[in-house]
Structure formats: C-alpha cells, structure tokens
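The structure appears below as structure tokens.
Note that this complex is displayed minus one protein chain, with the remaining chains in position.
Let's turn to subunit A:
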Amino acid sequence: MLNRYPLWKNLVIMFVVLFAGLYALPNIYGEDYAVQISATRSGEVTLDTLAQVERTLEQGGIQPIGIEYENSQILVRVDSDDQQLAARELLVSELGINYVVALNLAPATPNWLDGIGGEPLKLGLDLRGGVHFLMEVDMEEALMKIREQMVTTVRDRLRDERVRYRRVEESGNDVVIELRNSEDYQSAVSLLRNQYEGYDFRTDSSQNMITLEMTEQYLQDTRSNAIEQNITILRNRVDELGVAEPVIQRQGQDRIVVELPGIQDTARAKEILGATATLEFRFQDTDNDLQDAIAGRVPFGSRLYDMRGGGQVLLQNRVILTGDHIVDASVGYDESNRPQVNISLDSAGGRLMTQATRGNVGEPMATVFIEFIATGETTDEGRIAFERVEEVVSVATIQAVLGSNFRITGVGSAQDAQNLALLLRAGALIAPIQIVEERTVGPSLGAENVKAGLTAIVAGFVLVLLFMGIYYRAFGLVANLALLTNLVMIVGVMSLVPGATLTMPGMAGIVLTVGMAVDANVIIFERIREELLEGRSPQQAIARGYENAFSTIADANITTLITALILFAVGTGSIKGFAVTLAIGIVTSMFTAIAGTRAVINLVWGRQKRLTKLSI
C-alpha cells in the first residue's frame, strides 16, 4: 500500500498556501509617515489642490517620498516624523479650514501588491493608540422636542381659527387637546382630523377631548433620524479634529461608536464631541428690576439666568430664535481686536431675526448657551438623565435691525470664541448625546503592546517547535512546517478579510492557536503510533491514523468554533478581535494540520514501497 495524493489535491493545497502567503506579504513592508488631506463639507480636493500641496511643500523645503491623489484624498509620504509634523503645520496654514490635514501612517505596500488588493493587517486601537468612544443619544429629549413643537402648532392652528380650548399639552407620547364645549370640539375635530402625518387621531366626545398619538412608525423614524443626524454632526466635528480614518457608526438602538486612531489630545476631542449645545436668542427684561428678581420676585413672563463668568441676568421667556436656524458660524475680530463670532442664519431664521429686532434697536439681546450635561443618575427606564444647563454667554445691544448675518461680541477668549463657533457650526443637536464608554490608549502603550505581543508569539512558537521536533522527530518537523504555514495563513487571511482587526487579545488568540493547532497533529501522530504498535505496516498506519483521527479533530474544532462565534456575537472591540483570530486560526489550522501535513508526509514517505520504519 502507498500513500499518495492525486495531483489536483497537491495543487489545491499549494495554491491555497501561496494565495494566503501572497496576502500576508504586505505586512513585511512596514509603514511610511504620511499626511493625509481631505475636504470638509465646504471644500473639495482637486488636481489644483494637489498642485498647491506640492508647491507648498517645495517652498517649505520638505521632500516628500511620494504624493498620491486617490478617492478625493491626497496622501503625502515623508521619511521622518519631524518632516511629517512640519508638513502638517505648513499645509494647515496654507489650505485653511476647508480641508482636513491629518497625520497618518501609510502602508508602504509595493504597487503590484496594492494593485491586487494586498494591504497589511489593520491594527486595533489598543495597538495603534487612539480613542474609542461609545455615545448614547437621549431619545426622550428628541421626542419631547417634537411633541413641544406639535403643541405649538396645534395651539397656533386653533387660535388662528378662533377655536377656544381649555388646554393643549403633551402627555406621554401624546398631545392632548381639551375643548371648552361641544361646539368648539366639533370644529376642532374637523379642523385637525387627518392633518398631521405620523399621529393617530382619537376623539372622546363625552369629554370634548382629542388625542394625537404618535404612531409606532413615527416614533421609530424619529429615533432613526435623531441617530442619523447625530452621526452627521459627529462626522463634521471629527473633521474639525483632523483625524485620519475615523470610524463613526451606529450601534444598536440608540448608540454611536466613534473611533479616532492616533489622536493625542483626547481632552479636546471629548470636549468637542461630547458637548451637546444649542443657542437661543432672547431679549433682556429691562422693565423689571434684577435685584427684585434675585430676591425671589421673578416677574411673570421672565426668568433669571446665570451669566458665564458670574452674575445673573433677567431675560424674557419669549425666544427670538433657536440654534437650528444657524447655517454657519466663524470667528472674527472686531476693530479693537477682540474675538467675536459671526453667525449666518437660514432664510426663515433671518426673517424671524428681522421681525424681532425691528422695533427693538437699542435693546439688549442675550445669547443663551444651552448644554445637556449628564447628571450621573439614571431615569426610571434606566436611561442616563440629562440636566439642561443654561448659561448666558453674552448680552449685547442690538445696533441695527439684524438679518441673516450678524455677529456676537463679548464671548470671552479667542479659544472660547473658536469653540463656540465650532459647536454652532456643527449644528444644533436634536437630541443630546453622552459618552457612556471611553477607551484611550496612548501611543507609547500601543507600541509596547505590539512589542509584547510579538515577543510572546515568537517565544511561544519557538518552544512549541522545539518540543514537537524532539517528541515526534521527523514527523514533528512536518507538524512544525504546518504550524509555520498556519501562522502565515492566519496573517494572510486576516489581512484579506475586511473588518478583521488585530488587537491585543487577538495576538493572545494567535499565541493560543499556536499551542492548540498542534493538537490536531498530536491526535494524528498518536493514532499512527498506536497503529504501528498494533503491528500495522507504516503505510497502513499513516493512512489509518489520518482516517481515524479526522472525525475527532473535526468535532473538537467545531465546538471551539461555536464558542468563537458566540464570543464574536456578544463581544465588543478587542474581544471581537480575539474571536476573529481564534476562528480564523481554527479553520486554517485544520487545513494545515490535516491536509497540509498529509501532503508532505505523502510526498516524503508515501512513495516508498519498502518503508519499514517511521521517524515518529
């Protein structure tokens, strides 16, 4: 009896190994320091930009080792981190705010590999350094805003048609309208029925009551919109931070994941991402005395507000304008070089502003900055409770009738003005968001993790190779060959699979796979030894050993695969990374340990007719 694989089997095995090896190749080329240029909402990266970038770098005396223009992005490669920082400085000041200039590391994959889709392993944040945020959107607030708007709409409509109502108010997810008598009730019903999409219309004639109930569909749409809007806003804010390859995506019902690789100043990142702010413009109440109000006699129709930087001010309840009409905001300087924020409104906002300021030139107008800050407590539904913190950032006298463009002065330092403008520009959030999880890994720890992981992999590997070589001799060497191939395959497959990132637990997963991958070979070799002991010829022993071991190995690996899948399903971040490496390792190790070793053993021993002894 001889052990031979048909040619096609050998070819398939060779092809698979070469294929995986090819895609593992990009990992040995390392990375270049790079600066990445992309456009914000208002900008566009064109060939002109490319020329501008090239010119700027030349003037600044920076010699790039490569400039690429692809997917509306420009990537400038330089050969040191000093050059990288210098290039960024230059480009930021040259290109201005319409472009994002981010530091990045670009894989130095040769063109031919890049052309066939080869790219190095993607490293997780724990290895690269960076910030991971999990943010929660406060849906209650979003829904409340919509209901409030509905209440106002209904009131206005009834008032316009001179229908007298006892009350129009929100109650749970509903808007409840109670009329004074059945006549008014009838006219209200005919007026409001089928008028509002997204609401179910319920009537109760005995109590002269109408209930507008939000439909399930509408509730869901509102939630989705709130998330979508927040994601858009976060994206804009991240653009402002200048991060290469940020990840911003929805997770579950009401959460958003933000990952910012390589970012250094996390405090600023958090301030800008986490702040949920909007503006309101209100008139100051100049008819009543502030001291009286502070003493507790707050006049009807007004409210006391805290001023930023201390003190209080009395403002009218009537809101001139809210932040959602703001289209743009930027920092400027007035004649005496004090910072100011220039604001542009949309046309509806411009009209409102004109109307409100027409008769009030010379009156003081206050800018109220509203932030939602988590109280640290949770509501009855287990949600994070937010506190609405209102603060007057400026009170300025209206100099003229204001239109769509105006400016706020007296906003504090240049940095304060910058932050305020940024927040305003990024838009007013419908629903406040709150960071519920943060994981920041500094660049030094990331680099150390990579080093520790590699050391562990290499050391673990060498030990296992030695052990197998000693214990199973020639067959052990075959197993070792399979083990090496397995490692290359894991790296190749992980580089190939989009979304598979290598994390620290992932590296542990690889080490573990190394230890466990030999199991299949151990099972096979032990079987072969048993068969030999039972007096079978070496060739028979090889064949039977593999045959008998197969179902055992398959069963054992499938159950491990089940646990890996479950880990992947429930795990987050780095745990997912572990599950992915484990799963990939199980599949590749089965391939190399069963088919791979068999092919080699067949080639070396399977053709010998007079084989009397096995080196096992």
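The rule is simple: a contact is a pair of C-beta atoms (placed from the backbone, for glycine too) under 8 Å apart; a residue touches a chain by one contact, two chains touch by 3 or more; residues count from 1.
Criterion: contacts and distances are computed from a predicted model.
Chemist: Given that one chain of this complex has been left out, which of "Oligopeptide transport system ATP-binding protein", "TRAP transporter small permease protein", "Protein-export membrane protein SecF" or "Regulatory inactivation of DnaA Hda protein" is its protein name according to UniProt?
Modeler: According to UniProt, the chain not displayed is called "Protein-export membrane protein SecF".
Chemist: Could you tell me which of A:A508, A:A541 or A:I584 touches the chain that is not displayed?
Modeler: The single option touching the absent chain is A:A508.
Chemist: Among A:L11, A:A414 or A:I566, single out the residue that touches the unshown chain.
Modeler: Touching the chain that is not displayed is residue A:I566.
Chemist: Of the residues listed, A:V464, A:L502 or A:I594, which one is in contact with the missing chain?
Modeler: Only one listed residue reaches the unshown chain, and that is A:V464.
Chemist: Sort through A:E119, A:E391, A:D416 or A:E526 and give me the one touching the missing partner chain.
Modeler: Selected residue, touching the omitted chain: A:E526.
Chemist: Counting contacts across the full complex, list the positions on subunit A that touch the omitted chain.
Modeler: 126, 134, 136, 266-267, 270, 274, 373-378, 382-384, 387, 434-442, 444-445, 448-449, 452-453, 455-456, 459-461, 463-464, 467-468, 470-471, 473, 504-505, 507-508, 511-512, 514-516, 518-519, 522-523, 526, 529-530, 548, 551-552, 555-560, 562-564, 566-567, 569-572, 574-575, 578-579, 582, 616
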